[in-house]
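Only one protein chain is missing; all other protein chains are in place.
Up next, chain A:
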Amino acid sequence: MATATHIDAHAHDDHDHEHHETFITKYIFSLDHKTIAKQFLITGIIWAIIGAGFSAIFRLQLGFPEADLSWLRPLLGKWIQPEGSLDPQFYLALVTMHGTIMVFFVLTAGLSGTFSNFLIPLQIGARDMASGFMNMLSYWFFFLSSVIMFISLFLETGPASGGWVVYPPLSALPQAMDGSGLGMTLWLVAIVFFIVSSLLGGINYITTIINLRTKGMTFSRLPLTIWSFFLTAVIGVLSFPVLFAAALLLVMDRSFGTSFYLSEIYIGGEALPNVGGSPILYQHLFWFLGHPEVYIVLLPALGITSEIIATNSRKPIFGYKAMIISMLGITVLSFVVWAHHMFVSGLSPFLGSIFMFLTLIIAIPSAVKVFNYLTTLWRGNIVFTPAMLFSIGLVSVFISGGITGIFLGNSAIDIQLHDTYFVVAHFHLVMGAASSFGLLAGVYHWFPKMFGRMLDRKLGYIHFWFTFIGIYAVFFPMHYIGIAGFPRRYYSFTNFDAFSGFTDLNAFISVAAILTFFGQFIFLFNFFYSIFRGKKAPLNPWKSNTLEWTTPRVAGHGNWPGEIPTVYRWPYDYSKPGAEEDFIPQTVPFSETMDSNLPHENDMIAIEKEESASEIVVDGAKGH
(Lines give C-alpha, C1' and ligand atoms only; values in the text may rest on other atoms or scores of the structure.)
Protein backbone atom coordinates (compact mmCIF):
# COMPACT_ATOMS: atom_id res chain seq x y z
CA MET A 1 0.00 0.00 0.00
CA ALA A 2 2.73 2.42 0.97
CA THR A 3 4.58 1.87 -2.26
CA ALA A 4 1.42 2.41 -4.25
CA THR A 5 0.94 5.82 -2.67
CA HIS A 6 4.54 6.68 -3.20
CA ILE A 7 4.15 6.04 -6.89
CA ASP A 8 1.00 8.14 -6.96
CA ALA A 9 2.62 11.12 -5.33
CA HIS A 10 5.39 11.13 -7.89
CA ALA A 11 3.42 9.95 -10.86
CA HIS A 12 4.00 13.27 -12.54
CA ASP A 13 7.77 13.11 -12.40
CA ASP A 14 8.26 12.11 -15.99
CA HIS A 15 5.94 14.64 -17.53
CA ASP A 16 8.56 16.56 -19.39
CA HIS A 17 10.02 13.56 -21.16
CA GLU A 18 6.87 12.19 -22.68
CA HIS A 19 5.56 15.29 -24.42
CA HIS A 20 5.40 15.77 -28.09
CA GLU A 21 3.78 19.14 -28.19
CA THR A 22 1.92 20.65 -31.07
CA PHE A 23 0.54 24.18 -31.11
CA ILE A 24 -2.84 22.86 -29.99
CA THR A 25 -1.61 20.80 -27.06
CA LYS A 26 0.80 23.51 -26.01
CA TYR A 27 -1.32 26.64 -26.16
CA ILE A 28 -4.97 25.58 -26.46
CA PHE A 29 -5.83 22.23 -24.89
CA SER A 30 -2.85 22.35 -22.62
CA LEU A 31 -2.53 20.28 -19.45
CA ASP A 32 0.30 22.47 -18.16
CA HIS A 33 -0.84 24.48 -15.15
CA LYS A 34 1.26 27.46 -16.26
CA THR A 35 -0.45 27.67 -19.63
CA ILE A 36 -3.88 27.21 -18.06
CA ALA A 37 -3.06 30.02 -15.65
CA LYS A 38 -2.20 32.31 -18.56
CA GLN A 39 -5.40 31.32 -20.32
CA PHE A 40 -7.36 32.31 -17.22
CA LEU A 41 -5.39 35.56 -16.97
CA ILE A 42 -5.92 36.65 -20.54
CA THR A 43 -9.61 35.70 -20.55
CA GLY A 44 -9.93 37.59 -17.27
CA ILE A 45 -8.24 40.65 -18.78
CA ILE A 46 -10.62 40.65 -21.74
CA TRP A 47 -13.57 40.45 -19.34
CA ALA A 48 -12.10 43.22 -17.21
CA ILE A 49 -11.98 45.53 -20.23
CA ILE A 50 -15.64 44.76 -21.01
CA GLY A 51 -16.78 45.01 -17.39
CA ALA A 52 -14.91 48.21 -16.64
CA GLY A 53 -15.98 49.64 -20.01
CA PHE A 54 -19.60 49.12 -18.99
CA SER A 55 -19.02 51.13 -15.85
CA ALA A 56 -17.54 53.96 -17.95
CA ILE A 57 -20.73 54.01 -20.04
CA PHE A 58 -23.15 54.08 -17.13
CA ARG A 59 -21.02 56.61 -15.30
CA LEU A 60 -21.50 58.88 -18.34
CA GLN A 61 -25.24 58.61 -17.77
CA LEU A 62 -24.95 59.24 -14.02
CA GLY A 63 -22.51 62.11 -14.27
CA PHE A 64 -24.02 63.84 -17.28
CA PRO A 65 -27.70 62.83 -17.39
CA GLU A 66 -28.60 65.48 -19.96
CA ALA A 67 -25.67 64.79 -22.29
CA ASP A 68 -26.16 63.77 -25.90
CA LEU A 69 -24.66 60.31 -26.22
CA SER A 70 -25.44 59.77 -29.87
CA TRP A 71 -21.68 59.55 -30.56
CA LEU A 72 -21.87 56.15 -28.84
CA ARG A 73 -24.38 54.92 -31.40
CA PRO A 74 -21.78 53.14 -33.58
CA LEU A 75 -20.98 50.98 -30.51
CA LEU A 76 -24.36 50.65 -28.82
CA GLY A 77 -26.79 50.98 -31.74
CA LYS A 78 -30.40 51.21 -30.68
CA TRP A 79 -29.49 51.22 -27.00
CA ILE A 80 -28.98 54.94 -27.57
CA GLN A 81 -32.49 56.32 -27.86
CA PRO A 82 -33.43 58.55 -30.82
CA GLU A 83 -33.04 61.72 -28.75
CA GLY A 84 -29.51 60.69 -27.80
CA SER A 85 -29.91 59.40 -24.24
CA LEU A 86 -29.07 55.96 -22.93
CA ASP A 87 -31.91 53.43 -22.93
CA PRO A 88 -33.02 53.00 -19.28
CA GLN A 89 -33.47 49.24 -19.70
CA PHE A 90 -29.98 49.00 -21.07
CA TYR A 91 -28.66 51.06 -18.18
CA LEU A 92 -29.96 48.35 -15.84
CA ALA A 93 -28.36 45.70 -18.01
CA LEU A 94 -25.03 47.54 -17.87
CA VAL A 95 -25.12 47.72 -14.08
CA THR A 96 -26.04 44.03 -13.83
CA MET A 97 -23.41 42.85 -16.24
CA HIS A 98 -20.74 45.08 -14.69
CA GLY A 99 -21.34 43.34 -11.35
CA THR A 100 -21.58 39.84 -12.77
CA ILE A 101 -18.50 40.17 -14.94
CA MET A 102 -16.35 41.80 -12.29
CA VAL A 103 -17.29 39.50 -9.42
CA PHE A 104 -17.34 36.16 -11.20
CA PHE A 105 -15.38 36.42 -14.40
CA VAL A 106 -12.61 38.81 -13.42
CA LEU A 107 -12.06 38.57 -9.68
CA THR A 108 -12.98 34.90 -9.19
CA ALA A 109 -11.84 33.19 -12.37
CA GLY A 110 -9.29 35.82 -13.36
CA LEU A 111 -7.70 36.00 -9.92
CA SER A 112 -8.02 32.52 -8.38
CA GLY A 113 -7.88 30.83 -11.75
CA THR A 114 -4.66 32.58 -12.66
CA PHE A 115 -2.69 32.56 -9.47
CA SER A 116 -3.90 29.32 -7.89
CA ASN A 117 -3.06 27.54 -11.11
CA PHE A 118 0.22 29.26 -11.62
CA LEU A 119 1.62 29.37 -8.12
CA ILE A 120 0.36 26.24 -6.36
CA PRO A 121 2.54 23.71 -8.19
CA LEU A 122 5.46 26.13 -8.47
CA GLN A 123 5.48 27.16 -4.82
CA ILE A 124 4.83 23.77 -3.23
CA GLY A 125 7.29 22.02 -5.52
CA ALA A 126 5.09 19.89 -7.76
CA ARG A 127 5.35 18.99 -11.43
CA ASP A 128 1.78 19.99 -12.12
CA MET A 129 -1.68 19.90 -10.60
CA ALA A 130 -2.96 16.60 -9.21
CA SER A 131 -5.13 16.20 -12.28
CA GLY A 132 -4.00 18.18 -15.28
CA PHE A 133 -6.96 16.98 -17.26
CA MET A 134 -9.51 18.26 -14.77
CA ASN A 135 -7.59 21.49 -14.65
CA MET A 136 -7.92 21.85 -18.40
CA LEU A 137 -11.64 21.06 -18.14
CA SER A 138 -11.94 23.74 -15.50
CA TYR A 139 -10.65 26.35 -17.93
CA TRP A 140 -12.80 25.16 -20.80
CA PHE A 141 -15.95 25.15 -18.71
CA PHE A 142 -15.07 28.72 -17.78
CA PHE A 143 -14.54 29.48 -21.45
CA LEU A 144 -17.92 27.98 -22.35
CA SER A 145 -19.55 30.00 -19.60
CA SER A 146 -17.78 33.12 -20.90
CA VAL A 147 -18.99 32.52 -24.45
CA ILE A 148 -22.59 32.13 -23.30
CA MET A 149 -22.43 35.25 -21.18
CA PHE A 150 -20.78 37.13 -24.03
CA ILE A 151 -23.48 36.09 -26.48
CA SER A 152 -26.13 37.34 -24.06
CA LEU A 153 -24.69 40.86 -24.46
CA PHE A 154 -25.84 40.93 -28.07
CA LEU A 155 -29.44 39.82 -27.64
CA GLU A 156 -32.13 42.13 -28.91
CA THR A 157 -33.78 42.16 -25.46
CA GLY A 158 -30.42 42.72 -23.83
CA PRO A 159 -28.53 40.72 -21.22
CA ALA A 160 -29.83 40.02 -17.72
CA SER A 161 -30.74 43.27 -16.00
CA GLY A 162 -32.15 42.45 -12.56
CA GLY A 163 -28.93 43.28 -10.70
CA TRP A 164 -26.01 40.88 -10.30
CA VAL A 165 -27.87 39.15 -7.44
CA VAL A 166 -30.76 38.34 -9.86
CA TYR A 167 -33.43 38.36 -7.15
CA PRO A 168 -36.75 36.79 -8.03
CA PRO A 169 -39.53 37.64 -8.76
CA LEU A 170 -37.93 40.16 -11.15
CA SER A 171 -35.55 37.56 -12.55
CA ALA A 172 -38.07 34.72 -12.49
CA LEU A 173 -40.78 36.32 -14.62
CA PRO A 174 -39.81 36.81 -18.25
CA GLN A 175 -42.64 39.32 -18.66
CA ALA A 176 -41.28 41.52 -15.85
CA MET A 177 -38.75 43.38 -18.01
CA ASP A 178 -36.76 42.90 -21.19
CA GLY A 179 -33.69 41.71 -19.36
CA SER A 180 -35.61 38.93 -17.62
CA GLY A 181 -36.17 37.16 -20.91
CA LEU A 182 -33.58 35.22 -22.85
CA GLY A 183 -30.77 37.29 -21.34
CA MET A 184 -31.63 35.97 -17.89
CA THR A 185 -31.83 32.39 -19.16
CA LEU A 186 -28.37 32.65 -20.67
CA TRP A 187 -27.11 34.25 -17.45
CA LEU A 188 -28.27 31.23 -15.46
CA VAL A 189 -26.83 28.75 -17.94
CA ALA A 190 -23.51 30.60 -17.93
CA ILE A 191 -23.40 30.63 -14.14
CA VAL A 192 -24.12 26.91 -13.93
CA PHE A 193 -21.12 26.22 -16.17
CA PHE A 194 -19.11 28.70 -14.18
CA ILE A 195 -19.88 26.78 -11.00
CA VAL A 196 -18.79 23.53 -12.62
CA SER A 197 -15.53 25.19 -13.63
CA SER A 198 -14.97 26.59 -10.18
CA LEU A 199 -15.66 23.20 -8.57
CA LEU A 200 -13.24 21.34 -10.87
CA GLY A 201 -10.60 23.96 -10.17
CA GLY A 202 -11.18 24.10 -6.43
CA ILE A 203 -11.06 20.35 -5.86
CA ASN A 204 -7.82 20.26 -7.79
CA TYR A 205 -6.21 23.09 -5.80
CA ILE A 206 -7.09 21.56 -2.44
CA THR A 207 -5.93 18.08 -3.40
CA THR A 208 -2.72 19.32 -4.95
CA ILE A 209 -1.79 21.30 -1.86
CA ILE A 210 -2.50 18.37 0.45
CA ASN A 211 -0.88 15.64 -1.61
CA LEU A 212 1.85 17.00 -3.83
CA ARG A 213 4.03 19.12 -1.56
CA THR A 214 7.70 18.44 -2.06
CA LYS A 215 9.92 16.91 0.57
CA GLY A 216 10.18 19.14 3.63
CA MET A 217 7.30 21.40 2.59
CA THR A 218 5.19 21.10 5.73
CA PHE A 219 2.04 23.14 6.11
CA SER A 220 3.97 25.43 8.44
CA ARG A 221 6.45 26.15 5.66
CA LEU A 222 3.90 26.96 2.98
CA PRO A 223 4.05 30.49 1.61
CA LEU A 224 1.00 32.52 2.66
CA THR A 225 -0.09 32.69 -0.96
CA ILE A 226 -0.65 28.94 -0.89
CA TRP A 227 -2.53 29.13 2.40
CA SER A 228 -4.82 31.77 0.93
CA PHE A 229 -5.43 29.78 -2.27
CA PHE A 230 -6.12 26.71 -0.17
CA LEU A 231 -8.73 28.41 1.98
CA THR A 232 -10.23 30.19 -1.02
CA ALA A 233 -10.71 26.85 -2.72
CA VAL A 234 -12.30 25.41 0.42
CA ILE A 235 -14.75 28.32 0.54
CA GLY A 236 -15.54 27.89 -3.15
CA VAL A 237 -16.10 24.15 -2.89
CA LEU A 238 -18.53 24.65 -0.01
CA SER A 239 -20.43 27.75 -1.11
CA PHE A 240 -20.81 27.52 -4.88
CA PRO A 241 -22.94 24.34 -4.71
CA VAL A 242 -25.56 26.26 -2.74
CA LEU A 243 -25.73 28.84 -5.53
CA PHE A 244 -25.99 25.87 -7.88
CA ALA A 245 -29.07 24.65 -5.99
CA ALA A 246 -30.53 28.18 -5.96
CA ALA A 247 -29.92 28.63 -9.69
CA LEU A 248 -31.52 25.27 -10.54
CA LEU A 249 -34.64 26.16 -8.58
CA LEU A 250 -34.76 29.52 -10.35
CA VAL A 251 -34.51 27.77 -13.70
CA MET A 252 -37.48 25.59 -12.68
CA ASP A 253 -39.49 28.66 -11.70
CA ARG A 254 -38.66 30.47 -14.93
CA SER A 255 -39.19 27.70 -17.39
CA PHE A 256 -41.18 24.84 -15.85
CA GLY A 257 -44.04 26.44 -13.97
CA THR A 258 -42.99 25.76 -10.37
CA SER A 259 -43.29 28.39 -7.64
CA PHE A 260 -40.32 27.91 -5.34
CA TYR A 261 -39.64 31.64 -5.15
CA LEU A 262 -42.96 33.04 -6.31
CA SER A 263 -46.17 33.81 -4.52
CA GLU A 264 -49.24 35.98 -5.02
CA ILE A 265 -48.02 38.17 -7.85
CA TYR A 266 -50.16 40.42 -10.03
CA ILE A 267 -48.95 41.73 -13.36
CA GLY A 268 -51.18 44.34 -15.05
CA GLY A 269 -54.02 43.47 -12.68
CA GLU A 270 -53.87 39.79 -13.64
CA ALA A 271 -53.08 37.26 -10.92
CA LEU A 272 -50.27 34.86 -11.72
CA PRO A 273 -50.86 31.19 -10.85
CA ASN A 274 -47.83 30.99 -8.56
CA VAL A 275 -48.52 30.43 -4.88
CA GLY A 276 -46.61 29.11 -1.90
CA GLY A 277 -43.03 30.12 -2.70
CA SER A 278 -40.85 32.78 -1.14
CA PRO A 279 -38.40 35.22 -2.72
CA ILE A 280 -36.70 35.46 0.67
CA LEU A 281 -35.69 31.82 0.29
CA TYR A 282 -33.71 32.80 -2.79
CA GLN A 283 -32.02 35.59 -0.88
CA HIS A 284 -30.90 33.16 1.82
CA LEU A 285 -29.58 30.64 -0.69
CA PHE A 286 -27.94 33.31 -2.80
CA TRP A 287 -26.18 35.07 0.03
CA PHE A 288 -24.98 31.80 1.49
CA LEU A 289 -22.79 31.83 -1.59
CA GLY A 290 -22.77 35.59 -2.05
CA HIS A 291 -21.04 36.44 1.16
CA PRO A 292 -18.31 33.78 1.06
CA GLU A 293 -17.83 34.90 -2.54
CA VAL A 294 -16.52 38.19 -1.16
CA TYR A 295 -13.73 36.25 0.52
CA ILE A 296 -13.18 34.04 -2.53
CA VAL A 297 -12.38 37.29 -4.27
CA LEU A 298 -10.40 38.85 -1.45
CA LEU A 299 -8.30 36.08 0.16
CA PRO A 300 -6.08 35.36 -2.87
CA ALA A 301 -5.35 39.08 -3.11
CA LEU A 302 -4.38 39.13 0.57
CA GLY A 303 -2.16 36.08 0.10
CA ILE A 304 -0.40 37.64 -2.86
CA THR A 305 0.08 40.83 -0.85
CA SER A 306 1.59 38.93 2.08
CA GLU A 307 4.20 37.42 -0.18
CA ILE A 308 5.02 40.63 -2.03
CA ILE A 309 5.19 42.81 1.07
CA ALA A 310 7.51 40.41 2.88
CA THR A 311 9.78 40.05 -0.15
CA ASN A 312 10.01 43.73 -0.89
CA SER A 313 10.32 44.86 2.72
CA ARG A 314 13.23 42.42 2.94
CA LYS A 315 11.77 41.24 6.27
CA PRO A 316 10.05 38.09 7.45
CA ILE A 317 6.27 38.46 7.35
CA PHE A 318 5.13 39.64 10.77
CA GLY A 319 2.99 37.02 12.49
CA TYR A 320 3.08 34.14 10.03
CA LYS A 321 0.89 31.99 12.23
CA ALA A 322 -1.41 34.88 13.08
CA MET A 323 -1.89 35.40 9.35
CA ILE A 324 -2.91 31.77 8.89
CA ILE A 325 -5.20 31.75 11.89
CA SER A 326 -6.90 34.97 10.82
CA MET A 327 -7.45 33.58 7.33
CA LEU A 328 -8.93 30.45 8.90
CA GLY A 329 -11.12 32.67 11.06
CA ILE A 330 -12.30 34.62 8.02
CA THR A 331 -13.02 31.35 6.22
CA VAL A 332 -15.20 30.00 9.01
CA LEU A 333 -16.94 33.30 9.71
CA SER A 334 -17.67 33.90 6.03
CA PHE A 335 -20.29 31.14 6.20
CA VAL A 336 -22.27 32.51 9.12
CA VAL A 337 -22.80 36.17 8.23
CA TRP A 338 -24.84 36.03 5.02
CA ALA A 339 -28.00 37.54 6.44
CA HIS A 340 -26.31 40.92 6.96
CA HIS A 341 -27.19 41.48 3.32
CA MET A 342 -30.83 41.00 4.27
CA PHE A 343 -31.41 43.38 7.19
CA VAL A 344 -34.23 45.09 5.28
CA SER A 345 -35.81 41.91 3.91
CA GLY A 346 -38.16 41.59 6.88
CA LEU A 347 -35.64 39.51 8.81
CA SER A 348 -36.42 39.20 12.51
CA PRO A 349 -34.51 41.97 14.32
CA PHE A 350 -33.33 39.40 16.86
CA LEU A 351 -31.81 37.26 14.12
CA GLY A 352 -30.45 40.48 12.66
CA SER A 353 -28.60 41.24 15.86
CA ILE A 354 -27.03 37.77 15.85
CA PHE A 355 -25.82 38.24 12.29
CA MET A 356 -24.63 41.72 13.19
CA PHE A 357 -22.58 40.31 16.05
CA LEU A 358 -21.02 37.61 13.84
CA THR A 359 -20.33 40.15 11.11
CA LEU A 360 -18.52 42.53 13.40
CA ILE A 361 -16.29 39.70 14.63
CA ILE A 362 -14.77 39.56 11.13
CA ALA A 363 -13.22 42.93 11.90
CA ILE A 364 -10.81 41.13 14.25
CA PRO A 365 -9.04 38.80 11.82
CA SER A 366 -9.14 41.54 9.18
CA ALA A 367 -7.47 43.98 11.54
CA VAL A 368 -4.89 41.36 12.52
CA LYS A 369 -3.95 41.05 8.87
CA VAL A 370 -3.74 44.79 8.34
CA PHE A 371 -1.57 45.30 11.40
CA ASN A 372 0.67 42.46 10.31
CA TYR A 373 1.17 44.12 6.93
CA LEU A 374 2.00 47.42 8.60
CA THR A 375 4.39 45.82 11.06
CA THR A 376 6.07 43.92 8.25
CA LEU A 377 6.63 47.20 6.44
CA TRP A 378 7.83 48.87 9.64
CA ARG A 379 11.56 49.62 9.38
CA GLY A 380 11.98 47.32 6.41
CA ASN A 381 14.41 48.00 3.58
CA ILE A 382 11.48 48.65 1.32
CA VAL A 383 11.99 48.14 -2.41
CA PHE A 384 9.27 50.04 -4.24
CA THR A 385 8.62 47.80 -7.21
CA PRO A 386 5.27 48.34 -8.99
CA ALA A 387 4.04 45.11 -7.38
CA MET A 388 4.99 46.45 -3.96
CA LEU A 389 3.17 49.73 -4.62
CA PHE A 390 0.03 47.88 -5.58
CA SER A 391 0.32 45.72 -2.46
CA ILE A 392 0.67 48.76 -0.24
CA GLY A 393 -2.23 50.28 -2.18
CA LEU A 394 -4.24 47.18 -1.35
CA VAL A 395 -3.59 47.64 2.34
CA SER A 396 -4.70 51.26 2.03
CA VAL A 397 -7.98 50.61 0.23
CA PHE A 398 -8.62 47.58 2.46
CA ILE A 399 -8.45 49.83 5.51
CA SER A 400 -10.59 52.60 3.96
CA GLY A 401 -13.21 50.16 2.75
CA GLY A 402 -13.03 47.98 5.83
CA ILE A 403 -13.86 50.80 8.20
CA THR A 404 -17.12 51.54 6.41
CA GLY A 405 -17.80 47.82 6.69
CA ILE A 406 -18.01 48.27 10.44
CA PHE A 407 -20.69 50.95 9.88
CA LEU A 408 -22.66 48.76 7.53
CA GLY A 409 -22.39 45.66 9.69
CA ASN A 410 -24.56 47.43 12.27
CA SER A 411 -28.15 46.75 11.35
CA ALA A 412 -29.33 50.10 12.71
CA ILE A 413 -27.07 51.99 10.33
CA ASP A 414 -27.45 49.52 7.50
CA ILE A 415 -31.22 49.99 7.44
CA GLN A 416 -30.54 53.66 6.74
CA LEU A 417 -27.76 53.13 4.21
CA HIS A 418 -28.99 49.94 2.56
CA ASP A 419 -28.78 50.03 -1.24
CA THR A 420 -27.31 53.52 -1.34
CA TYR A 421 -24.05 54.58 -2.92
CA PHE A 422 -22.46 54.29 0.52
CA VAL A 423 -22.68 50.52 0.13
CA VAL A 424 -21.39 50.79 -3.42
CA ALA A 425 -18.41 52.82 -2.24
CA HIS A 426 -17.77 50.38 0.62
CA PHE A 427 -17.63 47.18 -1.36
CA HIS A 428 -15.84 48.69 -4.32
CA LEU A 429 -13.00 49.74 -2.04
CA VAL A 430 -12.77 46.74 0.23
CA MET A 431 -13.51 44.04 -2.31
CA GLY A 432 -13.34 45.48 -5.82
CA ALA A 433 -10.34 47.75 -5.60
CA ALA A 434 -8.48 45.63 -3.03
CA SER A 435 -8.81 42.47 -5.11
CA SER A 436 -7.97 44.26 -8.34
CA PHE A 437 -4.86 45.69 -6.68
CA GLY A 438 -3.97 42.17 -5.57
CA LEU A 439 -4.46 40.91 -9.10
CA LEU A 440 -2.32 43.66 -10.58
CA ALA A 441 0.33 43.26 -7.89
CA GLY A 442 0.44 39.56 -8.67
CA VAL A 443 0.82 40.18 -12.38
CA TYR A 444 3.65 42.69 -11.83
CA HIS A 445 5.40 40.34 -9.41
CA TRP A 446 5.09 37.04 -11.28
CA PHE A 447 5.17 38.32 -14.84
CA PRO A 448 8.90 37.43 -15.10
CA LYS A 449 8.08 33.84 -14.15
CA MET A 450 5.04 33.66 -16.45
CA PHE A 451 6.65 35.01 -19.60
CA GLY A 452 10.37 35.08 -18.84
CA ARG A 453 10.47 38.84 -19.39
CA MET A 454 10.19 41.95 -17.25
CA LEU A 455 7.36 44.47 -17.32
CA ASP A 456 8.46 48.05 -17.82
CA ARG A 457 8.98 49.59 -14.39
CA LYS A 458 8.29 53.23 -15.29
CA LEU A 459 5.00 52.43 -16.98
CA GLY A 460 4.19 50.40 -13.88
CA TYR A 461 4.71 53.44 -11.64
CA ILE A 462 2.58 55.65 -13.88
CA HIS A 463 -0.11 52.99 -13.95
CA PHE A 464 -0.05 52.65 -10.17
CA TRP A 465 -0.39 56.34 -9.35
CA PHE A 466 -3.05 56.80 -11.98
CA THR A 467 -5.05 53.91 -10.57
CA PHE A 468 -4.47 54.63 -6.90
CA ILE A 469 -5.48 58.30 -7.12
CA GLY A 470 -8.27 57.42 -9.52
CA ILE A 471 -9.79 54.79 -7.23
CA TYR A 472 -9.94 57.21 -4.31
CA ALA A 473 -11.27 59.99 -6.50
CA VAL A 474 -14.08 57.72 -7.62
CA PHE A 475 -15.07 56.05 -4.38
CA PHE A 476 -14.33 58.60 -1.67
CA PRO A 477 -16.94 61.14 -2.84
CA MET A 478 -19.36 58.28 -3.37
CA HIS A 479 -19.66 57.86 0.40
CA TYR A 480 -21.12 61.37 0.67
CA ILE A 481 -23.58 60.72 -2.11
CA GLY A 482 -24.62 57.58 -0.31
CA ILE A 483 -25.09 59.34 3.01
CA ALA A 484 -27.18 61.91 1.15
CA GLY A 485 -29.46 59.04 0.25
CA PHE A 486 -28.77 58.30 -3.42
CA PRO A 487 -30.07 54.79 -4.09
CA ARG A 488 -27.91 52.53 -6.24
CA ARG A 489 -29.03 51.18 -9.64
CA TYR A 490 -31.19 54.25 -10.42
CA TYR A 491 -31.04 55.46 -13.99
CA SER A 492 -31.25 59.15 -13.17
CA PHE A 493 -31.73 61.52 -10.26
CA THR A 494 -32.78 64.62 -12.14
CA ASN A 495 -36.39 64.31 -10.96
CA PHE A 496 -35.50 64.66 -7.30
CA ASP A 497 -34.92 68.17 -5.96
CA ALA A 498 -33.14 66.79 -2.91
CA PHE A 499 -30.32 65.49 -5.10
CA SER A 500 -29.77 68.56 -7.27
CA GLY A 501 -26.93 69.79 -5.04
CA PHE A 502 -24.84 66.72 -5.88
CA THR A 503 -24.73 67.04 -9.64
CA ASP A 504 -21.17 68.33 -9.64
CA LEU A 505 -19.97 65.59 -7.34
CA ASN A 506 -21.53 62.98 -9.59
CA ALA A 507 -19.89 64.54 -12.61
CA PHE A 508 -16.55 64.54 -10.78
CA ILE A 509 -16.90 60.82 -9.97
CA SER A 510 -17.72 60.06 -13.57
CA VAL A 511 -14.73 61.95 -14.92
CA ALA A 512 -12.47 60.19 -12.40
CA ALA A 513 -13.94 56.79 -13.25
CA ILE A 514 -13.53 57.24 -16.98
CA LEU A 515 -9.96 58.52 -16.61
CA THR A 516 -9.10 55.58 -14.35
CA PHE A 517 -10.58 53.23 -16.93
CA PHE A 518 -8.40 54.68 -19.66
CA GLY A 519 -5.41 54.59 -17.29
CA GLN A 520 -5.63 50.81 -17.39
CA PHE A 521 -4.61 50.84 -21.04
CA ILE A 522 -1.11 51.83 -19.89
CA PHE A 523 -1.00 48.49 -18.15
CA LEU A 524 -2.48 46.64 -21.12
CA PHE A 525 0.15 48.08 -23.43
CA ASN A 526 2.90 47.25 -20.95
CA PHE A 527 1.54 43.71 -20.52
CA PHE A 528 1.21 42.74 -24.17
CA TYR A 529 4.31 44.61 -25.31
CA SER A 530 6.48 43.02 -22.63
CA ILE A 531 5.33 39.48 -23.40
CA PHE A 532 7.20 39.78 -26.70
CA ARG A 533 9.63 42.67 -26.31
CA GLY A 534 10.24 43.01 -22.58
CA LYS A 535 13.70 42.83 -21.11
CA LYS A 536 14.70 39.23 -20.42
CA ALA A 537 14.15 38.43 -16.78
CA PRO A 538 16.90 37.19 -14.47
CA LEU A 539 16.21 33.93 -12.63
CA ASN A 540 15.24 35.57 -9.36
CA PRO A 541 14.48 39.22 -10.09
CA TRP A 542 13.06 40.10 -6.66
CA LYS A 543 15.58 38.05 -4.64
CA SER A 544 12.73 35.93 -3.34
CA ASN A 545 12.87 32.77 -1.23
CA THR A 546 10.05 30.73 -2.69
CA LEU A 547 10.48 27.71 -4.93
CA GLU A 548 9.18 29.13 -8.21
CA TRP A 549 12.39 31.16 -8.58
CA THR A 550 14.50 27.98 -8.62
CA THR A 551 13.00 26.94 -11.96
CA PRO A 552 14.56 27.87 -15.32
CA ARG A 553 13.66 31.28 -16.74
CA VAL A 554 11.03 29.74 -18.99
CA ALA A 555 10.09 26.48 -17.30
CA GLY A 556 8.79 23.63 -19.42
CA HIS A 557 5.98 21.28 -18.53
CA GLY A 558 7.16 19.66 -15.31
CA ASN A 559 8.67 22.88 -13.97
CA TRP A 560 12.09 21.56 -12.87
CA PRO A 561 14.37 19.93 -15.43
CA GLY A 562 16.02 17.71 -12.80
CA GLU A 563 14.76 16.58 -9.46
CA ILE A 564 12.23 18.62 -7.52
CA PRO A 565 14.08 20.66 -4.91
CA THR A 566 13.79 19.75 -1.23
CA VAL A 567 12.63 22.37 1.23
CA TYR A 568 14.48 23.00 4.49
CA ARG A 569 13.03 26.19 5.91
CA TRP A 570 10.07 28.57 5.85
CA PRO A 571 9.82 31.06 2.99
CA TYR A 572 10.41 34.26 4.96
CA ASP A 573 14.10 34.21 5.91
CA TYR A 574 14.78 37.77 4.75
CA SER A 575 17.53 39.90 6.31
CA LYS A 576 18.35 37.17 8.80
CA PRO A 577 21.10 38.40 11.15
CA GLY A 578 24.42 36.74 10.34
CA ALA A 579 23.44 35.61 6.86
CA GLU A 580 25.64 36.58 3.91
CA GLU A 581 22.80 37.88 1.80
CA ASP A 582 19.50 39.37 2.82
CA PHE A 583 17.55 36.32 1.70
CA ILE A 584 17.90 32.57 2.15
CA PRO A 585 15.83 30.51 -0.30
CA GLN A 586 13.75 27.64 1.05
CA THR A 587 16.05 25.14 -0.62
CA VAL A 588 19.13 26.05 1.45
CA PRO A 589 19.67 23.55 4.30
CA PHE A 590 20.46 24.80 7.78
CA SER A 591 23.81 23.04 7.59
CA GLU A 592 24.93 25.63 5.02
CA THR A 593 23.93 28.65 7.08
CA MET A 594 25.74 28.03 10.35
CA ASP A 595 26.28 31.74 10.97
CA SER A 596 22.66 32.74 10.88
CA ASN A 597 20.95 29.74 12.48
CA LEU A 598 18.94 30.17 15.63
CA PRO A 599 19.64 27.60 18.36
CA HIS A 600 16.68 25.38 17.51
CA GLU A 601 17.60 25.53 13.86
CA ASN A 602 21.00 24.07 14.66
CA ASP A 603 19.14 21.09 16.04
CA MET A 604 17.50 20.68 12.66
CA ILE A 605 20.86 19.95 11.04
CA ALA A 606 21.04 16.51 12.58
CA ILE A 607 17.56 15.76 11.32
CA GLU A 608 18.47 16.99 7.85
CA LYS A 609 21.44 14.61 7.80
CA GLU A 610 19.36 11.72 9.03
CA GLU A 611 16.71 12.41 6.42
CA SER A 612 19.13 12.55 3.52
CA ALA A 613 20.88 9.38 4.76
CA SER A 614 17.62 7.48 4.97
CA GLU A 615 16.76 8.81 1.55
CA ILE A 616 19.84 7.13 0.08
CA VAL A 617 18.98 3.86 1.78
CA VAL A 618 15.45 3.95 0.44
CA ASP A 619 16.63 4.85 -3.02
CA GLY A 620 19.21 2.08 -2.94
CA ALA A 621 16.64 -0.45 -1.84
CA LYS A 622 14.41 0.48 -4.72
CA GLY A 623 17.31 0.25 -7.14
CA HIS A 624 17.10 3.77 -8.54
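The rule we apply is simple: a contact is a pair of C-beta atoms (placed from the backbone, for glycine too) under 8 Å apart; a residue touches a chain by one contact, two chains touch by 3 or more; residues count from 1.
Please note the rule applied: contacts and distances are computed from a predicted model.
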Self-check item: Protein name (UniProt record) of the chain left out of view, among "Cytochrome oxidase subunit III", "Phenylacetate-CoA oxygenase subunit PaaC", "ABC transporter permease" or "Na(+)-translocating NADH-quinone reductase subunit D"
Solution: "Cytochrome oxidase subunit III"
Quiz item: Which listed residue, A:S85, A:T100, A:S161 or A:S259, touches the chain dropped from view?
Solution: A:S259
Quiz prompt | Hidden partner chain, touching residue among A:F154, A:F219 or A:F384 | solution = A:F219
Quiz prompt | Residues belonging to chain A that touch the chain removed from view | solution = 1-2, 4-6, 8-9, 124-125, 130-131, 134, 199, 202-204, 206-208, 210-221, 237-242, 244-246, 248-249, 252, 256-260, 271-278, 281, 284-285, 288, 320-321, 566-567, 569-570, 598, 600-601, 604, 607, 611
